[in-house]
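One protein chain omitted, others in place.
Note that the chains take the letters A and B in the order they are written out, and that residue 1 is the start of every chain.
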Amino acid sequence: MDKFKTSTAKVDFPEKVRGEAKFTDDISFPDMLFAKTVRSTVARGKIKKITLPKMPEGYHWFCADDIKGENVVNIIFSDWPVFAAGRVKFIGESIGIFVGKDKEILDKLASEIKIDYEEETPVYELTESYIHKAFKKGDYEAAKAKAVKVIKHTYETGYQEQAYLENQGIICYFDENDKLTLTGSMQCPFYIKRAVMRSCGLKDDEVRVIQPAVGGAFGGKEHYPSMIGSQVAVAAIALHKPVKMCFERAEDITFTTKRHPSHSEYEALIDQDNNILGLKIRVGLNGGAYKGCSGVVLSRALIASSNAYVFENLDVVGDVYMTNTTPTAAFRGFGSPQTIFAMEMFIHHVAKELGVDPLELRFKYLAKQGDVTANNGHFHDPIVLKELMEKAMKMSDYKRKLKAYSKPGCNKGIGMSIFLHGCGFTGSGESDIIHGKVKLVKDEHDHVYCYAAPVDFGQGNRTTLKKIVSNTLGLPEDQVSFEAPDTDHTPDSGPTAASRTIIIVGFLFEKCAKHLKEIWKSGERQEYVEPYVGPSYIHWDEDTMQGDAYPGYSWGVNIVEVEFNPVTYQVSVLNTWSTYDVGRVVDERIAVGQADGGLLQGLGYGYLEEMKCVDGRMRNRNLSDYIIPTFEDAPHMETAFIDNPFIYGANGAKGMGELTLVGGAPAVALAIENAIGRKISKIPANPEYLMEVMKHEN
Amino acid sequence: MKINFNMNGKPVEIDVDPSMRFLDVVRDVLHLNGTKEGCGEGSCGACVVLMDGKSVNSCLLPVANAIGHDFVTIEGLKETKEFDILQQAFAEMGGSQCGFCTPGMIIAAYSLLKHNPYPTEAQVREEMSGNLCRCTGYQAIVEAVLKAAKKGAGLW
Partner (left out) sequence: MVEKYIPASKKEALEVLSKHDCYIVAGGSDLMVMKKNTAGLAPKFDKDILYTSHIDELKGIYEDEAGVHVKAGTTLDEVLNSKLAPALLKKAVSQVASANIRHFATLVGNLANASPAGDTIVVDFLLDAKVKLESVGGERIVDVENFVLGVRKIDRHPDELITELIFPKLDYSGDMWWKVGSRKADSISKVMVAGYWGIRGKIVEKFALSFGSVSIKAVRSHDIEKEIIGLSVSELKARKNEFIEKYGKIVTPIDDQRSNAEYRHKVAMNIVSEFIDKVVGGK
């Protein structure tokens, strides 16, 4: 038995199951005021005039004029104002907040405020590119000469809403030393801290951020809390009182960021022996009204656009388009679910058109160690993709079922996706930009405290990171504690994003623990801070998108079995079988939990979850009309891991948070294709779409 | 209006507007914060409490309808043997990740097992489908409920 992998008690479980964990809305302060946002009702225009209602005593209005620092939310590209400044770019954009004690009065004020706009024609189509990226490998144009055939297809993916169970919310207050402090539903405490410093014009030692229990995030709380945090901070500073803003579901679904809808065009050059000579890929993402992190999302989408396959010639171009709609941003997978869906469907469609076995075609181009990546870097580490595929196929009886289900009229189908996910920040970003640090403190009783910034919003990293430390130090688990991030005591180990927590922060903790062990003096207080040093062979040029895109890759295979109802066009997902290479699993129960949950989100993205934006307005306003899977929709899931230790990972572990989502959509879409004998080129492949597809000939 | 009911085994008298949501009474008046609000429209189940032993969405229950009934929230349930079995099964199977849905899940599982002590997997999925979870993919929770059913045989 591998002691390292054995499941250990989840640190935060007792307080959560007993209902004792304090989530944001469970926290309150004496004298606390509430904030209510006033939002734009037009998609694009100038704010001509704001007429405030008569303000009762104790009620206040805060807007762009009240920003003491810069009126921007500090995101990677900071173009989104904290409060709309003179103009609005989407329905729901924050114009200001009313703050006061009684929610009823705040509602009344919000209904009475009058805002005059000079409306402009909004843009809803993908016509105005505001971010453009491109890279090439080999020479696609030259390869054309050898091609006898060109195959082209177009793929579309829709919005996806994170639908964490706990809505967004932040409270800003003053701590026991009268220091401005924020707590709330968040992914990245240091992002909020820096955002508030920038918007409120404060210094590093003037803002503190503390993480409470967080009810799910999935990327949705990576940047948006910086916006809410800045807004409540403006009010809290002005009034010197605690201010709380917690969204309800309709506000959260309609106005917070979601996954980028995409439109991708794939073109393959085929020679006379049915070889794929190269791909031309054009990707368009709908970024909504503000750029935010969309440039990085586009990077990941493009880097992942040829998925786990290696082709000699690539011509890849992508754009993010401005539309006057709710901005899109981070969501588990971060651009790669869109293009991995497209690539997985495309290679399948190419095989069908060439009349060759899709499995053989995929095997032919599978990435191997040493291969040159899409960005002319290298796959430095061993790759066990073939083993993952073989294992998953065996678990699922794939080949037999595929054959049986291919008979017309049987209405069952099986589909397989293979995929990779680059862990950590793009290129050498971890060493060059993030500069992550962790800290271990040992007290006089030899109890060790772990300090790092990753927020545990369900993934279990309070448990897994602590486990890495206790195992490395050879201490019993109860002699080590993981402290929830508090920016006053925690070193900045970077955001909880990009599947970096285990591969980067875990690795740091392992090194830190090794150092602490070396200097260990029983009975003495000791402290060790470890800065990140990544693999020296990783080089990346963001401008040209050339080099090693990520410090390491995780790999996976999903096989999905479905049943199709020809009367209602509904799909039931019956079973799934998954295999993953995440280096080495840190804790089996937590890893399986990530695998199950990520896959169900990926499946939902593929066949169920649809968000409609009509004339700039999100039509889905609640969990009764934004449909996520229930207990009954979820399939039976089987998961296996293959060890492939990574040298720069804690005990060999790589990332897995996002990996488990990216294969769900193509696997379920390919299973549906198998069941209905027709091509799927759009997700969600919901019944309304399948009805359209069924109109076409087989 | 004076409103009376039993909460976690104790009689409660409060003076509130009877049209209020029971959820707001539980959280804001009685300060029982283990009951969560996820959607406010009865879709997610994070707010379920036991009313006379059955799970109900407290966000849809007017306080007027609570009069005279027996309620149990997670704060009351956690003192019971049944809770111990459920929480242990959830721990072992990994039935909780972010934990926001967890108190509601425990309440719904208790309600199910009290009325159907030997459920099949399909029945667990069917009966608990009003409780959404975005983290686990549900499988671990189904396994936990089945495990608790078995372990608590005779207790339910």
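Observations, loosely collected:
We take it that contacts are C-beta pairs under 8 Å (C-beta built on N, C-alpha and C of every residue); 3 or more make two chains touch, one makes a residue touch a chain.
These numbers were taken from a predicted model, which means no experiment stands behind them.
Note on the undisplayed chain: of the listed residues A:Asp381, A:Asp548 or A:Asp633, the one touching it is A:Asp633.
Within the complete assembly, B:Met51 is the residue of B:Leu32, B:Met51, B:Leu77 or B:Ala140 that touches the hidden chain. Among A:Glu206, A:Glu248 or A:Asp446, only A:Glu248 touches the chain that is left out of the view. On the side of chain A, the interface with the absent chain consists of residues 103-104, 107, 246, 248, 566-570, 572, 608, 612, 619-621, 624-625, 627, 629-633, 686-688, 691, using the contact rule stated above. Although one chain is not shown, part of chain B still touches it, namely residues 1, 17-21, 24, 28, 37, 40-43, 45, 48, 51, 54-57, 59-62, 64-65, 67-68, 108, 111-112, 125-132.
In the analysis below, only the chains that are shown with their structure count from here on.
Chain B meets chain A in the complex at residues 32-44, 46, 73-75, 78, 87, 90-91, 93-94, 96-103, 106, 124-126, 128-142.
Residue ranges of chain A in contact with chain B, taken from their complex: 7, 9-10, 12-23, 25-26, 162-167, 213-218, 248-249, 457-460, 589-590, 592-593, 595-601, 622-624, 628-632, 634, 636-637.
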